[in-house]
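Part of the complex only, each chain left as placed.
Residue numbering begins at 1 within each chain, and the chains themselves are lettered A and B in the order written.
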């Protein structure tokens, strides 16, 4: 017995990754894919990888099939999800939002960083935060509501916050961080992270053979990371663009409290992290001395984490790798939907990247 | 009821692609992966994409589990398959060979192009040629033998011959080619085609930002293409290396007989090709005016084909795209095994590439 699902904003990169995963999902039936720009075109004409695989066509966002779905995924820019979610919820459709619109619990923070009014602040009180490994209780509550017949809203975490928080959270929860210090996060993303829009930055001849920082000290994922980690004004986040399609590596530097720095070994840290992630099928903590390659997770919903304790400089250095489109967007949303709809959280999600 | 399978030479690029596909195959149970160089190491330590996915370890080639398999895939260099196949067959194990050792039906041609003696010429008479879309009868015969309790040998086609022949065969069968003319094939492969060996050619700094031809007029896939197409001494084949990991594009130029050139339209050619490939789930012939991107098939077992009739110069130009490691190697071998073992030929094989 499959659930009927739809994707709004299906022609963007996160949207099309949802389509790929949902077409292969054994418990979901994808009935509607919308894109105002590509409405009327066949999926396979816009993305030729689907030639011979699916006859779906893009429709406009007002496709009536959406309101007959069990769940709808919103893969639209911020503000567009604010506009779309309330109606779907009212129609009894659970909403899994990949945009930033419902992530920040304080609407004032949203308004400050996104320069726009939050039109549904009441939804922020009940929405679940979609990062299953760290917010299991949130999603369990949503699953219970859904089982009781309610439509629920899940605000799926962003790509940088996902990799960064999976890397940083266990250490901070363990109380290892030096009081009053700040976490320095330098992260690197592939170009799919910049979206499907063709512009000077995404031109092949600009992105190829180049790395650069962008959004320095003002990237909108900063407050989201701070919220997840409980570190207001204490996250310094610098994203970088590198010449690859998929993949996101977050390098997290956590200053250690002196007494921790003097005793904690890398092996201790690995053990603690492994215990923390014991029930999490997608997270893999590597042996001491190993650090993840983004290519080891590309195309999959996995997150790989490497750790090193730097006693000299009293710092825990963590690198955390995900596929920005999968665990950082579409895969995570489906993982949340699996949980909320009572399925196994791995259902339909690739655990394994291409080996080469 | 799963079949037990093994991979000899599992740490190379074709071998590890077999491992990836076999681990996800619903009817095969992968019980042995061998690599003399990596014996004793965990799969996930050599290829970290498998972290948390499989606990398999590499063993040496003499793993006794192999002879207890239903089918073994040989992903070893030529001559090594010559050495390994007879023993496995004698032990009752069906063999799917990805090397060139059993592809050429005439051992003299093998010896001329590979500079080595063919030690099992008798096997060439009964082996099936593993290119299902063009040699269905061969594989049906092997399936019948196998059903009757015999171990069978399948010589899977090479990567360039697969893409090239799928592109060229229907036109030649249709009699469109000018008498006495030669086919010009210029093909481009990603660097996985050059194998896992680290050398001056496969160094990132040599392959990146570069295209070049190699093996000009002497590549060993030439006689294989000529054999499949029945064009002795009439194939000019030039392979090129381009900076991508997976993907192979073969551009095939077939001189048209004058009367054909004067009347055949591209639409006619597309229609003929579509009819030819009607029962072939992995081959997709694109609309007139469309030509395949290798990225549309990477990671999948698909082949996409584009066609153009050049009336001015009396030439049919065909471009044919595959993933060299999947349809060009591991995927095709599994497709052959599916057929021989009585499964649906698509079983366990990805039809769809990553959309981006």
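Heads up, the rule we're going with is that a residue touches a chain if its C-beta (ideal position, glycine included) is under 8 Å from a C-beta of that chain, and two chains touch if they have at least 3 such contacts.
Quick caveat: nothing in here was measured; it's all calculated off a predicted structure.
Engineer: Beyond the 2 copies placed here, what is the full number of copies in the complex?
Structural biologist: 4
Note that only the chains that are shown with their structure count from here on.
Engineer: In whole angstrom, how far does the Cα centroid of chain A sit from the Cα centroid of chain B?
Structural biologist: So the centroids are 37 Å from each other.
Engineer: Show me the residue ranges of chain A that touch chain B in the complex, using the header's touch definition.
Structural biologist: Residue positions touching the partner: 13, 16-17, 19-20, 23-24, 47-53, 192, 196, 209, 245-246, 281, 284, 286, 290, 292-293, 295-297, 299-300, 302, 304, 325, 351-356.
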